[in-house]
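Here the complex is missing a single protein chain, while all its other protein chains stay put.
Presenting chain A:
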Amino acid sequence: MSRLTPAVGPSDHVQGPANAPVTLVEYGDYECPYCGETYPVLKEVQRLMGDKLRFVFRNFPLSQMHPHAVRAAELAEAAAAAGRFWEAHDLLYEHQDALGNFSLMDYGARLGLDAAALEAAFAGRYDAKIEADFSGGVRSGVNGTPSLFINGQRYDGPRDVESLVTVLEAVASAAHAAS
């Protein structure tokens, strides 16, 4: 059974309460069209689950397939250093059709990142973090993007709002009953 090996920690990008009964971890690639399809689904799932759900995003750029994926991740990490990770994450998924260098520079400017910060990011300042996410994902059984883990266990079921909410609610109830 594939289980999330690196537990959610301080280096993770997190939305939702730390004591939420369910944690959903996504391993994603900003250029992956399936991650793009899943992006609005997860937004809706978050809305419906409210405080019962903690959502975590980890990098899994498939750079051999997606030439812009690593630079997009570098931009998001630079935004994270400025406290604006989720704005960058959303911006990238809402503009998956424009992830070239000029576009990324433009998003960086919109996020208020200065040129030096962007340059350092693209020169690899955050690559160790991206590598660590990727490597931890491989060890956890990530089998493509997006890969979802619910309370540490890989979820291989359908990725529509209804299916996800059903599973997450069930896990939340079980966690509540066990506590």
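Please note the rule applied: contacts are C-beta pairs under 8 Å (C-beta built on N, C-alpha and C of every residue); 3 or more make two chains touch, one makes a residue touch a chain; residues count from 1.
One rule holds for everything that comes next: contacts and distances are computed from a predicted model.
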item: Hidden chain of the complex, named as in its UniProt record, picked from "Thioredoxin peroxidase", "Amino acid/amide ABC transporter membrane protein 1, HAAT family", "Iron uptake protein" or "Multisubunit potassium/proton antiporter, PhaG subunit"; value: "Thioredoxin peroxidase"
item: Contact partner of the left-out chain, one of A:Gln46, A:Ser103 or A:Gln153; value: A:Gln153
item: Positions on chain A where the hidden chain makes contact; value: 1-2, 29, 32-35, 59-65, 70, 127, 130-131, 133-135, 138-145, 147, 150, 153-158, 167, 170-171
